[in-house]
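Single-structure report; data block below.
One protein chain is absent from this view; the other protein chains keep their places.
Chain lettering (A and B) follows the sequence in which the chains are written, and residue indices restart at 1 in each chain.
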Amino acid sequence: MKLDAKIPSGDLSNKWVDYRSSLPLVSPANKQRQDVIIVGTGLAGASAAASMAEMGYNVKAFCFQDSPRRAHSIAAQGGINAAKNYQNDGDSVYRLFYDTIKGGDYRSREANVYRLAEVSGNIIDQCVAQGVPFAREYGGTLDNRSFGGVQVSRTFYARGQTGQQLLLGAYSALSRQISLGKVEMYTKHEMVDLVLIDGHAKGIIARNLVNGNIEKYAANAVVLATGGYGNVYYLSTNAMGSNVTASWKAHKKGAMFSNPCFTQIHPTCIPVSGEYQSKLTLMSESLRNDGRIWVSSKKGDKRHPSEIPESERDYYLERRYPAFGNLVPRDIASRAAKERCDAGFGAGETGQSVYLDFEDAINSMGKDTVAARYGNLFDMYAKITDENPYKTPMRIYPAVHYTMGGLWVDYNLMTTIPGLFAIGECNFSDHGANRLGASALMQGLADGYFVLPYTIGTYLSNEINKDKVTNSDSAFKDAEKEVSNKIDSYLTNDGKRTVESLHKDLGQIMWNHCGMSRNKKDLSKALNEIKELKNTFWSDVKVPGKKDTLNAELEKADRVADFIELGDLMIRDALDRNESCGAHFREEYQTDDGEAMRDDKNFSYVSTWENKGDKAEPILHKEKLLFDTVTPTQRSYK
Amino acid sequence: MLLNQLKVFISSTIGKKMVVATTGLLFCLFLLAHLANNFVIYTGAENFNFLVKSLEKIKPLIRLAEVMLVLILGGHIYNSITLALKSKKAKGIANQSKIDVANASLSSRTMVFTGSILFIFLTVHLSTFWYTFQTSGRHDYYFMVTSESFGFGNILITSLYLVAMIILGFHLRHGFQSAIKTLGIGNTALGKLLSLLSVIFWLFVPAGFFSIAFWFGIVKHFGLV
Partner (left out) sequence: MSNKLNLTLKVWRQESSDSHGDFVDYSMEGVNPHMSFLELLDVLNERLITEGMDPIAFEHDCREGICGSCAMSINGEAHGPVKSTTACQLHMFHFNDGDTITVEPWRAKSFPVIKDLAVDRSAFDRIIQSGGYVSVNTGSAPDGNAIPIDKETATMAFDAAACIGCGACVSSCKNSSASLFVSAKISQFSKLPQGQPEQKQRVLSMVAQMDKEGFGHCTNTGACEATCPKDISMDNISTMNKEYLKAILS
């Protein structure tokens, strides 16, 4: 199968504008007869649902949470980028595009990224109009900060809760459409299968999580906005419920999955404190602006940090990267921390953390200034660890944070299944091999507000004359039956292992062998371990409770089953990519001093995997990446 | 249109609560006037009897005021009870373990209770002083208040008055401040000023009434001075 990204021709800077004007329109009367299902109500899903309902489509929106406002976009802290150039520091659409594509280590499409930068400004306007309380200057204009090591200030923020405020904005727009009857909202509903009719996505099977009913919903098109799959590692900064299930069901029905191994590990998270750990908490990376990262220069040093003299401290980032020091990009900072800990120099009881020290900052600018800048983060750290970061250095460790990979989509954001679209983190499209800070919110809202509502017309305009699909079609009945059987099989399986314990095992395999750095030997080993785990899962999983009440274990079981299969694919993808790029670091492909070695000659492509069922191995398709405007260069932070 | 708005207002919880607040505040103003009259009793029998008698002369005005007071109090009590019943229904099953909420003062949590006690007090108060003043045909008001068995000549009545005034202070301690917030002026300069002045109503006014009962019913009655 040939992957056609449907990139419009023409000059990069005019592609989107020209294309948008040439897109087929759906007349208002026809829009009213088109149903669209949107799964997920985070930034991408809620904004798409609201925008498309405003345009006249009938939207059915689904979320597994008890309210659309609880989607995990809400937890984003830092901010949202936009090429507004309000600070008059020379920012432009091109610069935002360039930073994003370079930050992604040249593994994303020029046209998609340029479009993202192009619509970024509109997002800010839209959110301000909704009443999102962005930070302001004294003069009343919008404030910006610099974020993620870029040279311009283009990040808009609302304290440390930007994601929350943006999501509440999209949620309010969605709520308005619900009250107008243009959106039917299904909360506590999880998509458990995709329904295809004649090869087109025409509906979903959803499980009502409160009463366990298996429900059938038909529509003219289906949009997935179901977020990332970081929980494949068990421990991540994702919400407990974040999962890959909707994407994975689509994948198994024919939607190809791209770059699954590109996983971003965030360097400044609160370290694991024990066996019971259920998730990891991220602290804004702005902490690295003034904090210094170090470990003891003695192996297995169990002394209290205050007892370790200056001469015995190893400021390893400053040592290795004198130019950027503590401000190197996320992937580099994360790997360096892992390297020190693996070598036995880690701090704390577990040896799996490094110090982030503000002593020098407090001495030079005073405690008050430090408190004004980072007070809320220090409070959060103290709340979780019961340690005072003003006195004792914080301990941090990298954690899985964002997944750049996802369902393959073309320029219209349509997957390889006609009528199935993927937006936000669940598609692969804009961040390449590494995402820049404050770009996730931008992409989610760009897709939902300003891209999909137009591009979906390319598909729906052809659906007008077709017969209306109803959920009485046999495809729905078959899918429903399959889901129902699967649920019964979970509940009747007479196993001994809890879902949680199996998920933890999966996390161990993935983190140890397909985490921050990978090598062929470990990956091959992991492939076998996953296979074994999959067998163990199906033979020995124990799911308590009933199917017709709220049953969190049953929900988790199906999610973990999909995570295991995804894990397998991630490992295959990591094995295929014999280069180090962005977040993907293959130990075999590094320079003498331990830096990543990208191989543009052989790997300048999007790895796109086709599922061939449980018995056969997946097939890799390659979408070649073409760079007409920028020239890929090697990153250097020395 | 306006009538419709009024209907919406009076059937909403906020509207009802505003009625409770407004009537409460109006009643506080009445208490202030009442106390000013009562203080004349300290200047001796002659003045006090004269004052009450002169009030007789503007009887129609007094009657009108009384009707208004009944309406005010009626509105206060009716809406308070409706709201209390609604909130009881809204709670359903209460919290099963001990509630230990720092911010919620005792006075704020016992408004219905203290209000009920005050209502009992009011009935006694009206059926003694007010009723006798109207019907006995006597004009020795000073004596009736200070020495009769239905007045401070009776230690039981005195005790009731003393307790009731403490409870009134307690009721107004929360009530006055709460009313300011309910009326939506809590954040304004006026609201803040009124909050400062609230001490007059929850402390000085009840204390003034208390002092009269205490002076005549305890100190004078038992000849302590």
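We adopt the following convention: contacts are C-beta pairs under 8 Å (C-beta built on N, C-alpha and C of every residue); 3 or more make two chains touch, one makes a residue touch a chain.
Because the structure is a prediction, the values reported are computed rather than measured.
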From the listed residues A:30, A:281, A:461 or A:536, report the one that touches the chain absent from this view.
A:281
Option from A:7, A:23, A:75 or A:371 whose C-beta touches the chain left out
A:75
Touching the unshown chain, chain A contributes residues 47, 50-51, 54, 65-72, 74-75, 84, 86, 121-122, 124-142, 158-159, 161, 163-165, 168, 171-173, 175-176, 178-179, 185, 187, 210, 237, 239-241, 273-274, 276-279, 281-282, 349, 380, 383-386, 449-450, 453, 496, 498, 500-501, 542, 544-545, 549-553
Where chain B meets the chain that is not shown, the residues are 5-6, 8-9, 12-18, 83, 86-87, 89-105, 108-109, 111, 174, 177-178, 181-187, 191
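The rule is simple: only the chains that are shown with their structure count from here on.
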Distance between chain A and chain B based on Cα centroids, please, to the nearest Å.
62
